[in-house]
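This is the structure, below, for whatever I ask next.
Apart from one protein chain that is not included, each protein chain of the complex appears where it belongs.
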Amino acid sequence: MNIRRADQFTFWLFAGPALAGFVAFSLWPMLYSLWLSFCQYEVISPPRFIGLRNYIHLFYYDAAFWPSVKVTLMFTLVQVPLSIIAALAFALLLNQPVRARGFWRAIYFLPSILPQAAYAVIFGYIFQGDGGLLNRLLALVGIEGQPWTMSSDWALPVLIAMSLWAFGYPMVIFLAGLQNVPRELHEAAHIDGAGAGARFRHITLPLLSPVMFFNLIMGVIAALKVFDLAYAFSVTQNMPPGGPARATLFYGLNLYQQAFGFFHMGLASAMAWLLFLFVMVVTVINFRFSRRWVHYEN
Amino acid sequence: MLSRLRDILPWLAVVILAAWGFWWAGYDRKPDVVDGRTEITWYVMISPLRDLYEADVKEFERLNPHIKVRIIWVPGSELNAKLKILAAAGQLPDLFFTGDVWLRYLLPFKRDITDFVLRDAEEMGLDDYFPEILAAMQLDGRYYIVTESMNLSLLYFNRRLFAEAGVPEPDETWTWDDYVRAGQALTKPGTPGNPGVWGSSRVEGWWGEWIIYVRQSGGDIFTADGQRCLLDTPEAINGLRFYLEKSTKHGISAPAGFEPINGFVNERVAMIVGGHVNYWLNYNQKADLDWDVQLLPAGPVTRKGGELAMAGYSVSKTSRHPEEAWQLAKFLTRPEAVARIVARGSLSVRRSVAEAQMRDARPGDRPPNLAAAYDQFQYGQPIPRHSHYIEILLQIVQPEIDRMLLGEFGPEEAGRRAAEAVNAFLATFHAQQ
Partner (left out) sequence: MNRRHPLASFCFYAMLIGGALIMLLPLAWMLLTSLKTYPEILSQPPAWLPADPQWENYRTVWDGFAYYRLFLNSCFVSGMVIAGTVLTCCPAAYAFAYCEVRHKALLFALLLSTLMLPAQVTVIPLFKAFAALGWVDTYLPLIVPAWLGGNVFGIFLLRQFFLTIPKSFIEAARLDGASEWTILWRLIVPMSLPAVLTVVIFTFLWSWNDLFNPLIYLQSEELVTLPVGLLYFIARAEQLTGGSIGQQPWHLVMTLATVMILPVIVVFAIVQRRFVEGVAAGGVKG
């Protein structure tokens, strides 16, 4: 009995700040923003309840909503698989016995810890249409350059390429997963005559599947929320946010514009909640599907 | 006892450091009264005139010892966003830089300064301002801004390129056809090691150039009451078509996305329609750039349609020191201040300064044809004063124009789509007005 009470006291003392923070910085804002999404709130006057009008406006009347959804979905569908494949490929590579393996791993990991604003600057300069590095290199071999960052066809692929540079995080997670694949299994299979490809398919991949799943979930959530990169990109290109013809108007960027650019805070809250619901749905779907292909060690 | 102390010491250090940290993080860095003086904040855009402004502030503080000015510099791209964030946080600066375009948009944040203006009219030299500028300072007869600078849409051209190509310089009778013909004569394809020259720039993005063509064709963006969008009218479409055909048909402008950056300064572009007076400073810093201005070429219906806009300072509605802010505003826009800005390369909002500028013009001053710039006044039109103007243009109209330039559809379709989207927006957000 005494231990119970002591435990309770300790728990609330130790976890109290964290739980208080949860209520103050997550729970309350979440609920309040849900309320705001049903209001018209333009900052200069108090919020005014208008029911579903914000949502209706987004779905039927807002010119930027569906394009931003499209841009974000396209980005996610392309970037996440590419990122995971690159991360896996290089994790396999860096798992091999090489001299100074830690050094190589550090190099591959480095770009992913750098600030997104800096990327946008560096790659913005490389991909600039008029006088950018890439176009000048292409001119050397006689290929005419594209206005990469100013072209509505190429701006999004350029951004995808930029974000792929940071596959370090999922790569390291894969590395960790690879450590967990017991050597003995590989050796036993090798003795049994299985080639490298078969070993990969039947031993490595299944044992990696929990890790792959983790990377998939994290990757999708991050891709749907993208803001830093898109915003820094538009600033460095001296373009209005969203690029030419809304080519890089990410959902997160559009949300920021509505909230802090035009001060339609009620509308922005509605957008935020739609994003949240979508993330939840996608995650749940992923979890459901995971039963098919993820093998947990039991 | 000692060991107890040793246990507590690190935690004591943590507590003290944390307390200091929170104090440093949160203390009020913007007190109203600093060493006996009233502090006012002045929110201004980063510009090459920074040194002039800082000198002015020092002089102002010397003349008004009881006032201290804290300058908040803001990059132009963040100008309005930051202002609104500050407003939302209840921290509006006392005096802020703004333009007449944003007059209605930012109206809730602006103090009605009619009482100050009428009281100090003689000291300010109110009748020294051009009448069009005076009108731009007001909304429904009440004053909200004090003007410092202005912008007129003009035709800019590079005299050296014209001379080299043997094309006669633009004059005050020019029409779109003359403009196109000259542009075609001036356009030269590039060679390895020598990028080519385009007859004219085409300003992409939401500020200005296509609006000129729409208006010169007899159309406009909104109806007079701002209730409906007119971009689907034949006149507007005609303007959009000319804008598009500068590259697709007449070949005088670069295709979409290939516009040379700072083309006029780098002499890759021979003419600019519209432009901005703020760039005169940049042009004049390049010693060998031989540039000049002329009236805008006339469109099919009228020559009128270029922008007439002005920028200046407003006192914020919630300012606790409106009188001090007003004193600063007057100081910053006095004739000497305007004259100094004009001397660096600009147009004057005050008649006296304009006359002095033209009188004291020396050969070698750029632009030589200053008279044409002041002549353009009669052909300038203010930008529509719709409260959501910027959002509508940036968010709704411009993407359609982008897609037109990229060849996805023609000007009729662009006008139609833009008008449809704008009318939908007006319908849903109109309730707020």
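In this document, chain identifiers A and B correspond to the written order of the chains, with residue numbering beginning at 1 in each.
To be clear about the criterion, a contact is a pair of C-beta atoms (placed from the backbone, for glycine too) under 8 Å apart; a residue touches a chain by one contact, two chains touch by 3 or more.
If you're wondering where the values come from, they're calculated on a predicted model, not measured in any experiment.
Visitor: Quick check: which displayed chains does the absent chain contact?
Guide: Result: the unshown chain touches A, B.
Visitor: Hey, which of B:Lys286, B:Lys317, B:Arg334 or B:Arg385 is the one touching the hidden chain?
Guide: Going through B:Lys286, B:Lys317, B:Arg334 or B:Arg385 one by one, B:Lys286 is the residue touching the chain not shown.
Visitor: Decide which residue listed in A:Val158, A:Ala272 or A:Val294 touches the omitted chain of the complex.
Guide: Considering the complete complex, A:Ala272 is the one touching the chain left out.
Visitor: For the chain left off this view, which of A:Leu114, A:Ile143, A:Ala188 or A:Ile285 is in contact with it?
Guide: A:Leu114
Visitor: Need a quick check: the contact residues on subunit A for the chain that isn't drawn.
Guide: 4, 6-8, 10-15, 17-22, 24-26, 28-30, 32-33, 36, 90, 93-94, 96-98, 102, 104-111, 113-119, 121-123, 125-126, 131, 133, 136-137, 139-140, 165, 169, 172-173, 175-177, 179-180, 210-211, 214, 221, 224-225, 227-228, 231-232, 235-236, 238, 252, 255-256, 259-260, 265, 268-269, 271-273, 275-276, 279-280, 283
Visitor: In the full complex, which residues of subunit B touch the absent chain?
Guide: The list for subunit B reads 14, 17-18, 21-22, 24-27, 29-30, 46, 48, 50, 72-73, 75-78, 82, 85-86, 88-91, 193, 261-262, 265-266, 281-282, 285-286.
Please note the rule applied: only the chains that are shown with their structure count from here on.
Visitor: Just the number, please: Cα centre separation of subunit A and subunit B in whole Å.
Guide: The answer is 37 Å.
Visitor: Please output the residues of subunit A touching subunit B within their complex, sorted ascending.
Guide: It comes out as residues 40, 42-44, 53, 57, 61-64, 67, 129-131, 146-147, 150-152, 235, 238-240, 242, 244-246, 257, 260-263.
Visitor: Enumerate the contact residues on subunit B facing subunit A in the complex.
Guide: It comes out as residues 77, 80-81, 84-85, 87-88, 108-109, 204-206, 256-261, 388, 391, 394-396, 398-399, 402-403, 406, 408, 421, 424-425, 427-428, 432.
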